[in-house]
Every structure is written in structure tokens, then in C-alpha cells.
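Remarks on the structure that follows.
Removed from the display is one protein chain of the complex; every other protein chain stays in position.
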Amino acid sequence: MTSSTLPKTRTPRTPRTLRTLRRATRSGGTLRRQPVVVAAIVVAAAWIVVAIAAPVISPYDPLEQTANLYSAPSAAHPFGTDELGRDVLSRVLHGARLSIPLALAIVTCALLLGGLLGLVAGYVGKTVDAVVMRVTDLVFAFPQIILAMAVAAAFGPSTANAVLALVIVSWPVYARVIRGAVLTIRSEDYLNVSRMLGVGPFTALRRDVVPNSFGPAIVLATLEFGNAILLLAALSFLGLGPRPPSPEWGAMIASGTNDITRWWVSLFPGLAILTAVLACNILGDALRDKLDPHSTTGR
Amino acid sequence: MTEPLLRLENLAVDLPGPAGPVDVLTDVTLCADAGEIVGIAGESGSGKSMTGRALLGLLPDGARVRGRAEFDGRDLLALPARQRRGVRGGDIAMVFQDPTASLHPMLTVGTQLTEHMRRHLGLSKKAAHTRAAELLEEVRLPDPTAALRAFPHQFSGGMRQRIAIAAALAAEPRVLVADEPTTALDVTVQAGILHLFDRLARERGLTVLFITHDLGVLAALARRTYVFYAGRVAETGPTADLLRDSRHPYTTALLSARPEVTEDGRTVDLVPIPGIPVNAASAPTGCPFAPRCPDRVDACTPVAPLLVPVPARGSATDPRHLAACVVHAPATRSTVEVTR
Partner (left out) sequence: MTAPTTTQARPAVRRPRSGGNPLLRFLTRRLATTIGLLWGTTVVGFLLVQAVPGDPVAANLSDAALGNPEAVAAFERKWGYDQPLPVQYLTYLGNLVQGDLGTSQRSGRPVLQDLLDYVPATLEIALPAIVVSVVVAVLLGLLSAVKHGRAPDQAVRVVSLLGLSTPPFWLSLLALYVFFYVLGVSPNGGRLSPQFAAPEHVTGVFTIDALLEGNPLKAWDAAQHAVLPVLVLSLVTIATLTRFVRSALLEVLRRDYITAAHAKGLPQRTVLVRHLLRAALVPIITMTGLAFASLLSGTVLVESVFGWPGLGQYAYQSATALDRPAILGATMFIAAVYLTVNLVVDLLYGLADPRVRLS
């Protein structure tokens, strides 16, 4: 009996995640009812807008040095100026233009690399799984910032190398989570039913496994976005990220250590990081409650 | 006539839900005498477990309880929290379904037996340990003294349940609520546990509320049984009467849904009940079984039927046999008078 005699099988069920997302975002959905989550969405959106519109909304050129060194916040410079007379507000706004796209790049690459490996490991199992697990164990043997620091230092400090270092450091988390999701799906019956009905392994992977892994993946990606921003700031604080005079938030805080009395130089970049990462964490948590309630993913 | 030790009257429980409170128990009236084993039968969602928990005050946060729950003349629901806690374990105890889950994996058997024993009975450590060993002997656990120092995972499922039962008995309660105590056990082990309950009830005068989905188990064990459906009592009476002469269509259907082999070796096919079981929350107004009931009439839907004595069929009908069905146990003036 060939598979062509069987009726064309449809995906046994709508991926849990899509159903939940649809339900949650319909008008009056539960996501909207929590003010904290709404605030987080607003903040996240605001930062994205800033990242895009920074050149337009910045009052000054972030790289322009003036003679007005270390001036406290005033009407002309709401966030003050730094040790080279540059406007801190403009630099903070342009910092978003660096951090957010870079974090996006890091998360995307790590998700693709880690997700793919996790998918294969969970689906194929046996040796492939064992190898992937051992490699992730190895990366986990290093505290994240330490390894990122080592990699970035080894390759030489630059924006590209910082991104590379962070991708190397973060892909295992995705691999573990996706693999876990795949194993859970494998243990559920609808996949077995699919295969019994003659659906080929790749199609089953595409139609059953992947869509149902979206939930944990989305949650993780949101949380990791914030983590990427933090790690990127840490690397540039250590001098291993985007080179000066790039207005990276972490580097700006580092320059503030020279003179702590000029509090505005460090305060505002730090607040930028705090608000952006907090928004990601709140959103990630909210998404986890909806899409992946009993999970032990990530932090 | 002696007053029943336990009496639940019009007990109703609702739990908080996403769209407002959800009824899980409605108008439950139940009683049990000292030393009696009473069965509570029903499917998942029927409210049978909730009844046990309501009695013990172990309902989830936000639950609201109405009605009366009388134990030895006192209304438990009206007691302040502290006294309620004293009743728990000391007067009314509970045995749970899965002994692997209900025994703490990191505390010794001895600790789990003595910790509340001392609190309720005021015993010294030594006396408590002696009592604990005696209890383990009573539940027929081999080598009680060694068992006290051991951990639950070192025992088999059946033995773990015996330990759980001993723990429940530790503070000398008068009522034991057993929530599906044999469901998680192998069939071969079940018989032993049932024997144990029977013996305990006889030897200690223990009142047992035996909650289960398996009517067959109650046939041997429980003198009287309550059949629950969708948070209400559908039928109640002496277990033998229920099995022999069930009146409520749900009970009848439940009995037919068991595969049987008759005495002459013929197999009787099980007849499944159409539709899916309903919990109190999604029950329609009126009789909750109506949508699935083969004997449904128009009068079934508007108002839930009252639990009243069934019409007599010859002299064999027991006056304690009640059913909530307008068709098979219509509420006439006289029947309503009797139940009041």
C-alpha cells in the first residue's frame, strides 16, 4: 500500500502556540489586561522606534566633540555632556541604534544555529543527540561573560567579533530548549499518529514538530534578547565590543568610571539598558505564562 | 436512632474561575454512621474528590463553601481556623490516591507517622515511636521497626499505601476519607488494601468514606453508596440495592458500561454512555445528566430534580434508597416530606 492511496494528511492540530497567541491578542485578550505587560510593550516599541529614528530625533551629532566638557544636565543638554563634550542624550539615542540591531543579529544567529542543532538532536536522537549535548555541556562549563570575554579577546575587539562571541556563548541555550521541546512533542501521540498514517519524516518534522516548538522558542528569544543587550554592554564595558567612539551604552558607562561625580555620564546609558532589558524580561515572562506554562526553560 | 457521625447538608462549593466562580458541588447531602463504610462513586469531574476535600477543609484558595458539614454534632464549616486544623488529622484524616506522591520522599516513615501523632495526642517521642510501630503492624507491614527508619521509595506501591494509611490513622481519627486509594495500585495489590479497610472499619469502628470510580470495588466493601454526577448526588442507597435495582439512569448506564462475563461463560458487551461526562461547571440547568439520558423528558430540563426516596417495588425497596430523577423518582408531597 503506497502512501498515495491514503488521503492527504493534514496537520493534526493547529500549533498550540498560534492558538494561544490568537486568543490572547484578540481584543479583550488576557495579554492586554495586565498593565505591566502593556507598559513593557510600549517601552519595547519606543526603543525600536528610537533605534530607527535616532538620527532624526537626536538634538546633536553623537560623535561631535565640543569644548563644553562634563556639563551637568541642562535645557540645552538634557542628559549633559561627557568627557569629550559630546551630548549624552544623542549618544544614548544612537546607542539604541547599535544595541538593538546587534542584539537582534545575535538572537537570530543563535536561534538558527542552536535551534537547528537542537531540532536535529531531539528528532534524530542517538549519537547526534549525544554529541550536541556534550558540546552544550562544554559551553555551559564556562560562565557566560567569561567565555564571551575570552572569545572576543582572542579574536580581537570589534563589533563583529563581539557578535560572534555572543552567538558562540548563547546558541547552546536555544539548542537545549528546542531539543527539550522536540522530545516533549515526540512523546505526544499526534506525531506518532502522523507517522503511522504514512507521513514522511521530513514532512512530519516540518508540519508537526517545528510549529509546536515555536512557543518555547519565542519565549526564549524574547528573554535572550534582553540578555544579549546586557552581555553586549558588558563586553563593551570591558573594551571588547564596538570600538570608540561608537556610542555603545556599556562603553559609555565605562567612561563614567573615570569620574563618578559626573553622574550623568553613566546614569543615562545605564537606565537605557535597564529599561530595554526589563521590557524584554517582562514580555518574555508574560509570553511564557501563555505559551509555555510549565516550562523550565532558560532562567 | 443514633445520629450519624458525619452529616453533610446541602453542601455547595464553588471555585474561582477565569470568568467568575465555577460550581463544583451543588446541593450535596450525605451522611455516615460510626463504623460504617460509605462509598462515593463517580467519574472524573463528578465532584467526589471535592467532597472529601471540602470535609477536610483542603479546598484551593478562593473556594467558597455553603451548607453544613456536621461532624459529631459540630458544624465544621463554622469553626475557626485553629479548631478546624485540630479536626484535620485528629478527627478526620485522609488517604490519597498515589502513595508515591502523598508520602514525602525525604522524610523517614517514622517522622511521617509521628509528627502529627505527637501534636494531636500529646505523646512523648518514645511513646510515639512505639505507637508508630504498632500502627505499621496493624496495617500488616513487615518489619515495622526497620521500616520506621526507612524512606518511602524503598517500599513497593502497595506497602507505601499501607504506610499512608497508617499515617492517616496515627492521630486516632474517627473518620477516614479515602480518595481513590487503590486506583494507582496493581490489581493484585488492590484486594489486600480493600481487605485492610474492611478490617480497620470493623476493628476500630472507623467510619470510612471510600471515594472511587469503580463501583465493583464498592460492591464488596461499602454498605451504602452515593453516586455522584456533575457535582450532585444522583442516587444513593444500600450498595446492594444500587447494583441490583438502580433507578437513576446514570447509575444504570454506569453499571452497563462494565464489561462482564456471566456465570455460564457468556460475555456481555459493555454499553458505553453516549456523550462525555460533564462537570458541575459545564452542566446545563436542570438535571445535569439530561443531555445523555435515554429516558429524558421535558420536565428534566428546567429545574434540577430533588433527591427523594424511590418508589417502592415490592417490599425489597429500602427507604434509604434515594434518587434525583423526575422520571424514576418523582418528588411527590410524601417523598419530599420524608427527606426533610
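By written order: A and B. Residues from 1 in each chain.
Note that in this section a contact is a pair of C-beta atoms (placed from the backbone, for glycine too) under 8 Å apart; a residue touches a chain by one contact, two chains touch by 3 or more.
Since the model is a prediction, treat every value here as computed from it, not as a measurement.
Of A:L93, A:A221 or A:A234, it is A:A234 that touches the chain left out of the display. Touch with the chain that is not drawn comes from one residue among A:G80, A:G122, A:G226 or A:P242, which is A:G226. Only one residue in the set B:E9, B:D72 or B:D98 touches the chain that does not appear here, and it is B:D98. Of the candidate positions B:R66, B:R85 or B:R313, contact with the unshown chain belongs to B:R85.
Although one chain is not displayed, subunit B still touches it through residues 56, 58, 61, 85-90, 93-94, 96-98, 101-107, 115-116, 119-120, 151, 153-154, 164, 167-168, 170-171. Within the entire complex, the positions of subunit A that touch the omitted partner chain are 36, 134, 137-138, 141-147, 149-151, 153-157, 226, 230, 233-234, 237-240, 250, 253-254, 256-257, 260-261, 263, 266-267, 269-270, 273-274, 277-278, 280-282, 285, 296, 299.
We take it that only the chains that are shown with their structure count from here on.
Inter-chain centre distance (subunit A to subunit B, centres taken as mean C-alpha positions): 52 Å.
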